[in-house]
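My questions will all concern the structure given below.
Note that this complex is displayed minus one protein chain, with the remaining chains in position.
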Amino acid sequence: MDFKLTEKQQQFREEVRDFLKAEMARGIYPFGSIHLAGALSREFSKEVSRKGWIGLAWPKEHGGQGLGYTDRIIMLEEMFRVAAPMAYHYMGDRQVGPGLIHFGSDFLKREFLPKILNADACFALLFSEPEAGSDLANCKTTAVEEGDHFIINGQKIWTSGGHYAECGWVLARTNFDPSISKYNSFSEIIVDMKSPGVTIRPIINIVGAHSFNEVFFDNVKVGKGYLVGKKDNGFRQIMTNLDYERAGIDRLMQNYRVKEVLLEYVKTNKRNGRPLSGDTLIRDTVAKIEVEYEVARLFVYYVASLLDQGKIPSFEAAMGKTICTLFEAKLADVATTLMGLPGLLMPGSPEALFDGVVCESYLWSPSYTLQGGTVEVLKNIIAQRGLKIGGK
Amino acid sequence: MDFKLTEKQQQFREEVRDFLKAEMARGIYPFGSIHLAGALSREFSKEVSRKGWIGLAWPKEHGGQGLGYTDRIIMLEEMFRVAAPMAYHYMGDRQVGPGLIHFGSDFLKREFLPKILNADACFALLFSEPEAGSDLANCKTTAVEEGDHFIINGQKIWTSGGHYAECGWVLARTNFDPSISKYNSFSEIIVDMKSPGVTIRPIINIVGAHSFNEVFFDNVKVGKGYLVGKKDNGFRQIMTNLDYERAGIDRLMQNYRVKEVLLEYVKTNKRNGRPLSGDTLIRDTVAKIEVEYEVARLFVYYVASLLDQGKIPSFEAAMGKTICTLFEAKLADVATTLMGLPGLLMPGSPEALFDGVVCESYLWSPSYTLQGGTVEVLKNIIAQRGLKIGGK
Amino acid sequence: MDFNFNEDQRILTDMARKFFEKEAPKSLVRETMHDRKGYSPPMWQKMSELGWMGLAFDEKYGGYGGSFLEVAIIFEEMGRAAVPTPFFSTVILSGLLLQDSGSEELKRKHLTKIAGGECISTLALVGKSGVYSKEEIGLEAKAVGDHYLINGAASFVPYAHVADNIICAARTPPASGEGVTLFIIAGKAEGIEIIPLKTIVGEGVDCVVNMRDVKVNQGQILGEPGKGWECIERLWPKIAVALSCKCVGGMKKAMELTIAHVNERVQFGKPLAALQVVQHMCAEMFIKSETSRHAAYHAAWLISEGLDCEKEAAIAKAWCGEAFKDVTKIAHQLTGGIGFTEEFDLHLYTKNAKNLELLFGDGVFHRNVVAGRVGL
Partner (left out) sequence: MDFNFNEDQRILTDMARKFFEKEAPKSLVRETMHDRKGYSPPMWQKMSELGWMGLAFDEKYGGYGGSFLEVAIIFEEMGRAAVPTPFFSTVILSGLLLQDSGSEELKRKHLTKIAGGECISTLALVGKSGVYSKEEIGLEAKAVGDHYLINGAASFVPYAHVADNIICAARTPPASGEGVTLFIIAGKAEGIEIIPLKTIVGEGVDCVVNMRDVKVNQGQILGEPGKGWECIERLWPKIAVALSCKCVGGMKKAMELTIAHVNERVQFGKPLAALQVVQHMCAEMFIKSETSRHAAYHAAWLISEGLDCEKEAAIAKAWCGEAFKDVTKIAHQLTGGIGFTEEFDLHLYTKNAKNLELLFGDGVFHRNVVAGRVGL
């Protein structure tokens, strides 16, 4: 048992901090967004790439730094602390790269890993469909083999960043034999989002923002070389990837700024002449937030430590995501309530406190506990995989 | 819409209050128990009977007062406010009498209604079995017809008051045709608890009290005249009765005294020289209790008003029991925590505050949300009957 | 006791629901939220034709002499419709305040117009902190000769930008009648600057009202000088209960949207409603909405009977405000991605719920009142 970060890790944290301080000082990148998909800057991603921090945890032979997941958490923690604009490289770094390294052909690795590493390609994930949310096996999108191509037809939804990504990572049905389990009937294919037949329709969310899209595939032709891993093995590949996706500190810190401004608000405001910080109820409310945050943060490091030991977290990642996203949702609720009416001023409003970030975060918060597995799906996993009860 | 109690009802409440004040002043009855089964006094029940308040809501032709459920709630509210010792007549009044009036033969009505009304018979309910808790249809106890008798064999459990009740209200299987639904295979039978073959084994609960029993039936012979209602119809009869059972204010006020002492504690104590009542966190905590109590109380009156309109509450009764018992459990938890270590002193301890009632109630509290339908079973009912979703 | 609506109340409910279904489709609601006016004048006109603005007021001021219960019903249906209107600010914040505390002259002058649906009116109560207390009032009125000059700022004033009249709560120093004094001022009076805020419920609802040497005279005082806060306190239960009823209507509709979704939405070969966890979450919503309904109407009934209801009104607002919010949280969890889109109606309720939780006192605020009433 040893909770110390290595000296190298501590130095690395300092290095990231210094880098971010300098980048922020340049004043040209959109720092401060409380939603990942809202903060896109290819230029900033290029800077991160120059530092070698895209692919930080990828093996060296694939152009990564070969560092650990804990190192990656350290970097991300610092990035999220200042809400750095990572959207351009985020999916590629977190999900696509590792997926290709695990399952991709040499061609795909050669084709895409350098692009991701150099911030030359932004990826969107195209898994969910109107009738397939938690139940991915219900996807209707098809990829039919025709000569040396797949012809893709269907409709995807909730595609974050679909409107700016160059590449799409698509889950499609490739086996139509009804006697075969659906779990062995899907494949993963990389699609150029500019291909003929791809139509993107924005979805405006309840925050009033365009972060999701519907994506339609109408006879989209993709070379067979863009199949990721084995044909009909897509489902299993995705499930492995999901555990990595769920493990991260991004699930805890998207609205980190709200925690900061809440504290600042309580420290600097009075009501009826009395400082808020002297009110026992407010102290307890804020401390509850702090306690939950620290407990969740520790758990994120735990999951990273499992990955660093070569273990694949499954119920642990589900548990981490559960507590982290519930925390984020609660934070936004507590902050709006504690700040009262000024907490309901939206970004851009006259008089808005802290740029309206608290209210904005409250509107984002229903999505926190849905993306990447709803809390309910995660609890099924925790019970079934972690406690071995009730599994089908 | 009219939330007023009638003048008569208000007078009745005063009458009950005056009666209780006088009875308490006599100092001979065990007032103050926070558990119904803990406060037995046939003499007190006789006094209640003399007032005509056993069978208050029964029809006049059966010896009752023909008053409404709201009147009964008014009486019970006052009784629970001072924790009057009602155990002797409670089951007979609430459950057995109405059951017999609905379903019983003339013989049974003649035999038992006067005994209940006069506090000459105490009833115990014998439904649950070791393998049949929430799932009553799994009961194994059998009642086999033999001439003009039933021969009962089997084992019951969680029998409140089984050790002092004269009569038992037993659910037993009477139809053994495997092609017939279990829901049409059970009957209700009244058994003399002193019959040969009845053995009672006490169960000590986590409070250290003997309130439950296991009851064993070994070839217990009961005349067929003691069958309640129709043979094989017991399950349906019970289900109807359960809605009445769930409707009551007894589910809200068993530990009412804890609410009172909590308030008294907060009003009269200081910490570090400052009155507890000035602490915003403590004010909010106590007010939450008060708000939930009042909301639940109103709901109990709502359910009573439905009964008075001749409606049978089903999801409403389940909803009432859910909020009431969750309230009771929460009250005990909040009170122990707020009072700190002195709140953990048990009855009989030196220095015990308020006779240790707060700690005692905490120990009883797990049972609140289990008896008469667990919160989980009740929520199934609310969803399925109230919202018509997900029913089988 | 009778917890049910009587025949008249059922008819009113039915009428109001049909009115809003017809006149306030969700397309209008969305449009209104992004409109700087913040309400639909044609709909307002129609509401006025139905006489709703006069429901709560004496016949001698052009009202219908209805009870508060009828007003409560309108609020429930308005909550269900989720449509922004200046009804609350005009009828409750201004109309009832005038009726309860205004002089005969002011009532005849202003209440008659309100009851007739001929004006929009509002109350400038809180300062920029948004805290409801005497100490946090942001306006100050000083007596100068035979008139007063008001300076300062009030915030979160609903519909000030379209109001014909604004009742202002201003602190008055010792020489000018120590305490808080209420003044009724024309919305267009000289020295008033109104800045609409963009809040969670829209771009034309709450406003900042800046006042610079706004000149008012004695005749514009509502109640006695220095006794304005007492008038506000008398009004408070009515405010709390009207908003509670709005919560009830909102949460019932949010629940209905969700239940329709879980019955329809198939995942893993079954409707979501087949999952026990989903059933229990729906049961939670139902418990919240049923308990809220009774708590709100109990308090509304007490008001309509003229009985004391400070505690019950506080209970209603504390309970219903948080319950509505909690219902929308469950609703989002069950409606998933679809529920997170602008297209789906749920968010209209989510936004109203958060706003109503805090409007005129959050749970902590009202529980503090309850604590006082149990002797703390």
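Each chain carries a letter (A, B and C) given by its place in the written order, and its residues are counted from 1.
The rule is simple: a contact is a pair of C-beta atoms (placed from the backbone, for glycine too) under 8 Å apart; a residue touches a chain by one contact, two chains touch by 3 or more.
In this text, all values refer to a predicted model and were calculated from it rather than measured experimentally.
When the full complex is taken into account, the listed residue touching the unshown chain is A:Leu298, out of A:Ile204, A:Met239, A:Leu298 or A:Ile312. Take chain C: the residues that touch the chain left off the picture are 275-277, 280.
Residues of chain A that touch the chain left out of view are 1-5, 70, 263, 266-267, 277, 280, 283-284, 286-288, 290-291, 294-296, 298-299, 301-302, 304-305, 308, 315-316, 319, 322-323, 376, 379-380, 382-384, 386-387, 389-390. By the touch criterion stated above, the residues of chain B touching the omitted chain are 128, 131-135, 138, 157-158, 203-206, 208, 212, 269, 271-273, 281, 329, 333, 336-337, 339-346, 348-352, 356, 359, 362-363, 366-367, 369-370, 374-376, 379.
The definition used in the following text is that only the chains that are shown with their structure count from here on.
Mean C-alpha positions place chain A and chain C at a centre distance of 39 Å. Chain A and chain B have centres, each the mean of its CA atoms, that are 52 Å apart.
Shared interface positions of chain A, i.e. residues touching 2 or more other chains, are given as 281. Looking at chain C, residues 275, 278, 364 sit in touch with two or more other chains.
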